[in-house]
Every structure is written in structure tokens, then in C-alpha cells.
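Below: one structure in C-alpha cells.
A single protein chain has been removed from this complex, and every other one stays in its place.
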Amino acid sequence: MNASEPIGIAVIGAGYWGPNLVRNFQGSTRFRLRWLCDLDVERAHRVLGGYSTVQVTADLEEVLADPAVQAVAIATPAGTHLKVALSALRAGKHVLVEKPLAATYEEGLQLVEEADERGLTLMCDHTYCYTPAVLRIRELLHSGELGELHFLDSVRINLGLVQRDIDVLWDLAPHDLSILDFVLPPGVTPVAVAAHGADGIGAGRACVAYLTLKLSNGAIAHIHVNWLSPVKIRTAIFGGSKRTLVWDDLNPSQRLAIYDRGVDVASTDELGDEQRRDILISYRSGDMVAPALTEREALRTMVDEYARAITTKTPALTDGRSGLRVLELLQAASRSLAEGGTMITIDEGHMA
Amino acid sequence: MNASEPIGIAVIGAGYWGPNLVRNFQGSTRFRLRWLCDLDVERAHRVLGGYSTVQVTADLEEVLADPAVQAVAIATPAGTHLKVALSALRAGKHVLVEKPLAATYEEGLQLVEEADERGLTLMCDHTYCYTPAVLRIRELLHSGELGELHFLDSVRINLGLVQRDIDVLWDLAPHDLSILDFVLPPGVTPVAVAAHGADGIGAGRACVAYLTLKLSNGAIAHIHVNWLSPVKIRTAIFGGSKRTLVWDDLNPSQRLAIYDRGVDVASTDELGDEQRRDILISYRSGDMVAPALTEREALRTMVDEYARAITTKTPALTDGRSGLRVLELLQAASRSLAEGGTMITIDEGHMA
Amino acid sequence: MNASEPIGIAVIGAGYWGPNLVRNFQGSTRFRLRWLCDLDVERAHRVLGGYSTVQVTADLEEVLADPAVQAVAIATPAGTHLKVALSALRAGKHVLVEKPLAATYEEGLQLVEEADERGLTLMCDHTYCYTPAVLRIRELLHSGELGELHFLDSVRINLGLVQRDIDVLWDLAPHDLSILDFVLPPGVTPVAVAAHGADGIGAGRACVAYLTLKLSNGAIAHIHVNWLSPVKIRTAIFGGSKRTLVWDDLNPSQRLAIYDRGVDVASTDELGDEQRRDILISYRSGDMVAPALTEREALRTMVDEYARAITTKTPALTDGRSGLRVLELLQAASRSLAEGGTMITIDEGHMA
Partner (left out) sequence: MNASEPIGIAVIGAGYWGPNLVRNFQGSTRFRLRWLCDLDVERAHRVLGGYSTVQVTADLEEVLADPAVQAVAIATPAGTHLKVALSALRAGKHVLVEKPLAATYEEGLQLVEEADERGLTLMCDHTYCYTPAVLRIRELLHSGELGELHFLDSVRINLGLVQRDIDVLWDLAPHDLSILDFVLPPGVTPVAVAAHGADGIGAGRACVAYLTLKLSNGAIAHIHVNWLSPVKIRTAIFGGSKRTLVWDDLNPSQRLAIYDRGVDVASTDELGDEQRRDILISYRSGDMVAPALTEREALRTMVDEYARAITTKTPALTDGRSGLRVLELLQAASRSLAEGGTMITIDEGHMA
């Protein structure tokens, strides 16, 4: 494929997320949108509007048979990801899949292996990872500017649509878990997870859930997801040994705040015998810096990364394996939820 | 005692909290402050300032021997509560104790029994319960205006003094647990608790902790306490079947917000066979009301309640038993923390 | 024209605002977008994207000659409004004009008269008037729920693009003045205006400006517009005799807040001679209600209103005359600014 020629793409699924993919692929010079495919052809036409030259079909086979289509973007329900993505890979198409990668870890693994064998790009649309804020958080953690991560507290709550097929954990926690996977510095990984939840309104599935993760460096990560909160909160605090970062995604004028404020503990190496019994703790009351962030739509950056991965034949930042790691954590969390909060160990071999 | 004559009171402990008690007892017409007692006499003098007629002593016995003293208020470290309070009760004085009631459940029980036997008032200074906001929350939950409680999410975090003798759980969670105990409607009680925590900075004790409580009506309560957050958050969300209440204690112009916004689930009784498979869920996008609250210092109301309990010989709203219930939960949470997050059942008989 | 048949429309101008009009006319079933016209054809193509069936031209005459075009929407620089709109009216087309209606009051008047003579719709795109918040404010003021308006304080500041041809007054104040014109109850009108401003950065025109308006009922309205503020504020307070309303357009979860809090003044009629000297003032410390608002894009509602006005041959809510009244105020404010803040009387006859 000529790098300068746009990649022919088809979007599969015209539901909640599909329109966003359609808009962003149309806006990218790296792609040429060929098809919008949905079982409900009327819905697909509505998404495109009355002035579009993009083709519509209900027949996936028609799309996959089109040689002008080199890649697909799948935004169908999670339960169908395996079937649709597998068909696309087997037809030789690169595949981008809406989160979560698949309905189960095992299904996700099948997709990763199929893509590997065929040398095709498999990417997971972990959109939040491509926001300017999360890209900056990754940089701050990888560069050591925050020091070592001590704790992460993430809250993602609002009045959400109670899903028919999945609980709040599978609906919202993929965002937080994919961000965690994305920003953790090399060598730090989740080693265990526990989950508590409640139905509350008799919906038949958890509408409120709390996840606690132990990380390999001894840190704790905690995630609160909730469909029943009348107030919308999307905040995460990353407590580091040097600085602490607060991400408030709903505060556009100050999404990130880096505090040079915190608690210092004197190294016990510097202390005499007497002092070792009483660890010295002192306070820093430092400034706060809110870095300027570029305002760029995350999906646009994600679409660029998809093009880059396809063109350079290198893994995307959020490749199939990252989607797999998120599924591993979700599955362990679900097991913990079912068992009343038991701490479930994550099999490291699994995650490699 | 003549109801119109002020009650002679002594404050024991001139550390962090003592000055607040001194100020409020001095400001109340129901009490006459006779003594401020602290092992560090200089500190006690500093607290009173250079213009005071209140007596200072380092000798508790001197205070307890004074017949003009009918009641004491204890603001010494938790480890000393048993000894100091027991001496006071045995000297026939009414006792108010800074939270937590005692260092252990067993010690707390001793105090409750001693006060019962002697017919003396034993009260726990759960200050937050006397804020206009919490008094209103209690009213809203007891009257049924919020409907049945589905979930409670409480966050109490900021850069806090790392305590030398207790972890963040024992330092901060007594506030949230005493509020929970205070506002829950009759018949709803915590039945189990799990706790996760992390040290983070190598302080030798948990600096971040998460508590999950199961309530007897199936609801979930979750508490996040944290000494390491550079931002200060004191928020609680009470999700009810009719309305949801948000308490933001750091927003003086809108401490309480009651949302008539939420999720309705149709009763399956009203549904036909077909429909029963799909629970009907609909959204209410209602108004929010922020009720006007009087601005009154909580400690002043607490001091009044102490006077009322002493004078009428009836239990205070936050009597020794409420302090005991909080200790029961703290102790169970500590056990869970030590065991890595096991869910610990609360013995109902115990709590009665 | 058949009411059920869509109205053929052309958008003139593909600059800053044009794309929003294109998107909303495309999304409306009441219109069929025929042309996007811009002197820069490439820019017009970029706005439509690479998948559009809409025609592009640089030639206004070509558009006006098309019998399939019944209406136009003009989003060109203000200095060209007169020429473009006049051509369109003379070609028998209905006209929607981006704010301000024209570069001067006299030009605006020409447009209003031309449209009147020809029986064509002339509408001004005062977008903010069609937000759910402003529509509700209008309702609250017209219905008397707020009581009589005592004061209005409006702040619209942020880091704005310093315009090459107009000052901050002409750039931003049309929003506030059109809202004022839209929400004032019948019979209450501005009778005088004074303006102060400063250049600050040596841009050659006012970058900060303050307007003070006297209303016919004795109330005061004050508007602060500013291009140099690093923080973005869009707030208005409507002080009424019964209630006070606060509109914070940047707080999506609580755009409107209605306070039942305020100051009561006893009527002097009820008072004895003695008391008349001291007007009785008392405080109400009432609740606050934040009404639920539908989330609908203002431009969509504006587009619907344009269709309604054309179809029913009745004036639009923001018709040419409302645009004219805003021009009158802008022109008077500019004169005051030039004269150092003199209070300029608004000629009532003028405004009729």
C-alpha cells in the first residue's frame, strides 16, 4: 500500500459509538471511508445524513469482499466482536475493535492469535488513552516526574444508561483499566484485584461497583464506577513519591493539576538507631501547576494511530494485547464480585 | 441539680481538639468551665490565653475532687480514654469523650457499663452528627423523603497529619462511621465490612483506606479515607429509591443537593409474562433542590445536647452505645485490612 | 410552498460560523441544503468534507438564480451583510443573518424595510436566545415568577481572538444585548446606555469593556465583555423582586439556579408614621432550585424557528427588528465609549 494513499475503511455498527467513528474517519486524510454497515440500514442512513456519498449495507460479506476495503472499525455489541472481527481478519482486513476487545478473555485471545498469524493490525479503541490529558499522564509517570506511583484513585460516576446485557463493571471500568494499563511505567503491573458491588435498583446486575487492585510495586489502585449518581464525576488522583497529579476530566480549563505538595519520609538509612523507631515525616506545602494541554479530539489521535500501525506494521499503542490485559482484569473482577470480594490473583504468565 | 444553674465542667486535654471544647463550653450558658487540665500546664495556659479566670492543673485528681465539677469533657489521646473516663465516672462525673470512644471495643464496653451502673451520662463527641447538614440528612432518611437507601459513597481525603499511633482508618473513618450510624433509619444496620488499604509512603501504617459495608437492607456503603491527597474532598452521596442526596461539606453555599433525578424500575408485578424478562427502566430528569441550612457551629449544638442529656437523664443522640457501634465497625475493618480484604461479619447481638 | 416539503436553503460563508449552520441545516428535515457559497471554494469544500453531495460555488449570483433555493443563511463578515442580504431579498429569498444584523443601525434598517416590503422573512441568528437556559429565563421573567427585574449582571470573558475589524463590544456584547432584548418582559426596555473600555494590549481597539444600561422600570443592567481573561466566565445574575436567578453557562450540570433567598422590604403603606423613617428590611434564607433543562442544541431550535417563520409568514422570535434594537444599543454604547462614558439616551421611537 502506498503510504500516501488513504486506507480504505469500513465502519461496522451504526449504534451509539459508530457515528463518532464515521465522523473521525471522514475527517482524516489517512483514511477513505467506503462503507457504513449495520443490520438496520435505515439507522446507517440516518447516521450518514441525507448528503453522503458513503455506501450503506446490512451485509458484512459485501463489505469484506470489497478489495477497496483494507481495514474495518467494529462498533457492534461486545458479544458479536469475536465473530465480526474474526471474519474481517480472515478476509485479510486490519481490525479496530470498540472496547472491550471481546466478551471474554478467551475470545480476545483468539483474535490476538489470528491477527498475529496473519500479520494484520489488531487495535482496541481505548479512546481515553488518546486524550491529551492521559497522554500527558503517561509521560509524567514514565519519565519519573511524579516519582514512584503510590496510589491511584479513579472515580467515574454519573446517571448512566443501565445496560441490558452487561453490568456497570463491564460498561465503565474498561475505561479506567485501559488507562491504568496505558500509563503505568514499564515493570509495574496489576497482580491482584478485588471487587464489591451492588444492584441497588433491582436491575438484575451491579449498578455500583468498587475495584481494588494491587500493583506489583506495592501500590494500590481503586476504581469507583456507578450508573446511579445524579452528579457526574470523572476524576483520578495519581499519588506519586515526588508529586501528586489530579485529573478532572470535566474541568476543561484545568484538566490536570500537578501538586508539589505532599508528605516526605526521611530515608531510614540516614537515621540513627534511635530515630529509626520513629520514621520522620515532614510536609511540603508546594505550588500547583496546571499544564497547558492542546485541545485535540481523542478519536482523531486514535484514528491517526490506527493508520500509523497499519502503515508501519508495528503494534498500536493500544493493540490487541492491551485489550486482552483489560479483559483479564475485568474477568478477575467479575469473579471477585461473584465471590463477595475475594482478592483474585492475576496470572502474570497470562498477561505477557 | 437546678436546671437553670450552669453545669460545672472541666476539659481534660489541651491538644488539638481541647481548645475547641474550651471555646464552646465557655460560650454556652448551660455550662460553667471550671478547669482546663493537661499534663503540659504551659500548653493549657496558652490555650486559655493571658486574660482568663479558668483554673489550670496537670492533676486530674484535683479536678475530680472538686465538687463544683459535675461533668468532664475528655480530649486526650484515644489510648488514655479508658483510664481517664473510668476515673471520672467513678468520681461521679458525667463524661463526654472525644472520638473514638476508646482504643478498643472491649474498653468502650467497660465505659458504657460503668456509666449505666452509675446512672451517669456517657456521650461520644461525634461532632459531624451535629452539623446542620447531617441533622438534615438524618431527617431526610428517617422521614422516607429519599426513599430506601440503595448506596452511600463517602470520600474524606486531604493532606492529613500522618499519626504516630493510629492509621488513617482509625483517624478519619470514625467520622464517616458515626455519621452512618446516626443517619441510618431504624432497622437498617451494617452487617459486614471489608477494608483495603496501602501505606504508600512507608509510614508503617495505612495512609489510604477503602471500606465497604453491607447493610441489612442489601445496600452498600463505601468509605474512602486518605491522608495523602493534595486536594481536599469531603463528599457523600446517599442514593435513595426516591431521591439522591449529595453532601459537599466544603461548599458552604450548597452543602446539600437533593436530586429528583434517577432511574425508575417498573415493578415486575405490573408486568406481563413477556415483559418480565426485560425489566423496564426509565429515567427521571428532575430538578435539584439545595435546601437552606442554618449556619450553626456543630460543637455548640453538641454541647447543648450534652447539657440536655445530663439534665433530663436520657441518652444523648450520640451516646456511649453509638460510640461502641463505631468501635465494633473499626475493629472489624482493621481485621479485614490485616487479612487482605476479607469480608467480616458484624455480630448483631453485639451491637444491640 | 408545501409545508411538508423541505425548504431549499443555501449557506453563504464558510468561515467560523458557517460550518455550524451547514451541519444544522443538514440535520433538519425542514430544510434541504442546496449550496455552500464562499469566495474561497477550497474552504467551502473542506467544510463539507470529502463525502458530500452539496454544491459549492464562489458565485452568489449562481445561488440566488437557483429556483430551488427559497432561503439563505448568511455567515459572512458584518461589513458585507447589507450587500449580501439585500441581493438575496431582492432575489425573493428569505434571509437569516449572522449577528450582528448589519454593520450599522442604518444598514440594518434598510434590510428590515426591504424584507417588509417584499413580505419575506428576515431573521437574526441570535443563537443564545435558543438555548434551553435562555428560553427558560424568558419564561421565568415573562410569567412573573422572578417578580420584577431589579438588576442584571452579565459577564462574558475569556481569552478571545482579538478581531481585526471590530472591538470587543461589537464582538461579544451582541450576545448579551440580544439575550436582554429576548428575555425582558413586555414594556421593559433599555432607555440609556454608558460604556467604558480599555485597549490594554495596544491592539488599537477596546479589548475590555463595561456597559451599563438603564431600563425603563428603573432597573440596571451591566455587561462585562473581555478578550483578555485567562479564565472563561459566562455568568448572568437576574435579580428579581421575588427570586434571583443565576445562569452559569459553563456548568452543564446546573446551568440555572433559582434562589428563593433575598431581601424583603416592607411596604411603607403598612407602616406607621414612626416606622416610615426606617424602612423595614428582612432576610429570606430560602432554598435554591436548579431546574432540569432539556439538552438540545440551540442552533437546531433556531433552524426550526426559521422554518416556522417562513412557513407561517409570521415574525421569528429573533426577527430583523430585534437585530435592529441590538444595533441601536451597540451604536449608542460605541458613542459613549468614544465620549469617555457619557450616558446616551436610547430614542424610544427609533426602537419601535
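Order as written gives the chain letters A, B and C; numbering starts at 1 within each chain.
Keep in mind that, in the parts below, a contact is a pair of C-beta atoms (placed from the backbone, for glycine too) under 8 Å apart; a residue touches a chain by one contact, two chains touch by 3 or more.
Given the structure is predicted, the values throughout are model-derived calculations rather than measurements.
Seen in the complete assembly, the chain not on display touches A, B, C.
Remark: the omitted chain is touched by one listed residue; of C:Leu48, C:Val134, C:Ala219 or C:Ala309 this is C:Ala219. Touch with the chain omitted from the figure is made, among A:Gly79, A:Gly92, A:Gly144 or A:Gly286, by A:Gly286.
For subunit B, the residues in touch with the chain missing from this view are 26-27, 32-33, 48-54, 231-232, 253.
In the full complex, the hidden chain is touched by subunit C at residues 150-151, 153, 157, 159, 162, 164, 194, 196-204, 207-208, 210, 212, 218-220, 222, 224, 226-231, 237, 239, 241, 244, 246, 257, 259, 261-263, 265, 278-279, 281, 283, 288, 340-341, 343. Residues 254, 257, 261, 285-292 of subunit A touch the missing chain (whole complex, contact as defined above).
Basically, only the chains that are shown with their structure count from here on.
Although subunit A and subunit C carry the same sequence, what matters here is overlap: shared residue numbers make up over half of all numbers found at their interface.
Here the two chains linked by the largest count of contacting C-beta pairs are A-B. Chain centre most remote from that of subunit B: C (centre = mean of CA atoms). Once CA atoms are averaged chain by chain and compared with the all-protein CA average, the nearest chain turns out to be A. Each chain gets a centre from the mean of its Cα atoms; for subunit A and subunit C, those two points are 41 Å apart.
One inter-chain figure worth recording: subunit B and subunit C are separated by 52 Å, centre to centre, where each centre is the mean of the chain's CA atoms. Shown for subunit C are the residues that touch two or more other chains, of which there are none.
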